[in-house]
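Worksheet for the structure shown next.
Of the protein chains in this complex, all but one are displayed in their positions.
The block that comes next holds chain A.
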Amino acid sequence: MLLPFTFAVFTLQYLTLALPSDFSKRHVDFSEFQGLTKNARDRTRQNDPAGKYFHEATFATHYDGRFASTKLAYTPRRTHLRSLVRTYLDTMHSLHIPTWLMHGSLIGWYWNGKILPWDDDIDVQISEPSMAFLAAYYNMTVYHFTVKIPPEAAGDELDEAGRDYLLEINPNWTNNSTLDLHNVIDARWIDMTTGLFIDITTLRYNQSSEDTAEGQKLFCKDKHTYMSKSVFPLRESEYEGKPVKVPYSYAELLEEEYGKKVMTRTRWEGHYFNEELREWVIDGLP
């Protein structure tokens, strides 16, 4: 259902060359997406702190205000989020970029290899060399997919013929410091139709740490830390029907972050795990 991507590399490269400085405008703001967005006006939050690269929408934090003006309802959000993940994993697979799940997405994978229905963001990580590679060759590339949206999920203007996804790299990804508080997200995979996006973070080596029995220390700019032995070597599995990597000691990482109950409790956030359907179902539904 997802055609192999036919991507158009935009000639926006000159923009990536612009270095962040106090007087430069946002690298790729709303005006630059004319013809690529259905939005009539920019819904990007305007009062973000100086130096912050990615801006969320005025109406919700998990949407890109350049491409959407409203939040999605429960069912369409799930459908679009699923397409978002599938197109992302497809693209990374074609580019030979290993990308693995963390946090909420890893919980969803553990239970049934799918997105948790109440989760509105997807957490993926990539390695430093991968990010360097994407930043050098694939920043601001747009990928066109044919996505079949079931009628109940599609809005009036959502086009099932084709959808564009944008891979945008935060130029501040090269800043290795967790003090760079406004740029903890290194890249985003953005649905240019709904404004939904996936946050991509780089798993970095802590250069000052020694090699221990647990391997080396790793961290992300969002201040999560890991030991290399629990992440690598990665395992290959599937998420939403697409190839994905998961950390070596997935159960241990989940337990460390959320406790054992995250793998045993069958009721969360108004949903329960239906063993027959092998799905999380809203409470009250059969």
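Quick note on the criterion: a contact is a pair of C-beta atoms (placed from the backbone, for glycine too) under 8 Å apart; a residue touches a chain by one contact, two chains touch by 3 or more; residues count from 1.
As a convention for this text, contacts and distances are computed from a predicted model.
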Name check vs UniProt for the chain missing from the figure, options "Chromosome transmission fidelity protein 8", "Metallo-dependent phosphatase", "28S ribosomal protein S24, mitochondrial" or "Replication factor A protein 3", returns "Metallo-dependent phosphatase"
Only one of A:G51, A:G162, A:P233 or A:G270 touches the unshown chain, namely A:P233
Identify the residues of chain A touching the omitted chain, counting contacts across the whole complex. 9, 95-96, 98, 109-113, 127-130, 132-133, 136-137, 211, 215-216, 228-229, 231-238, 243, 246, 248-252, 255, 260-261, 263-266, 273, 275, 278
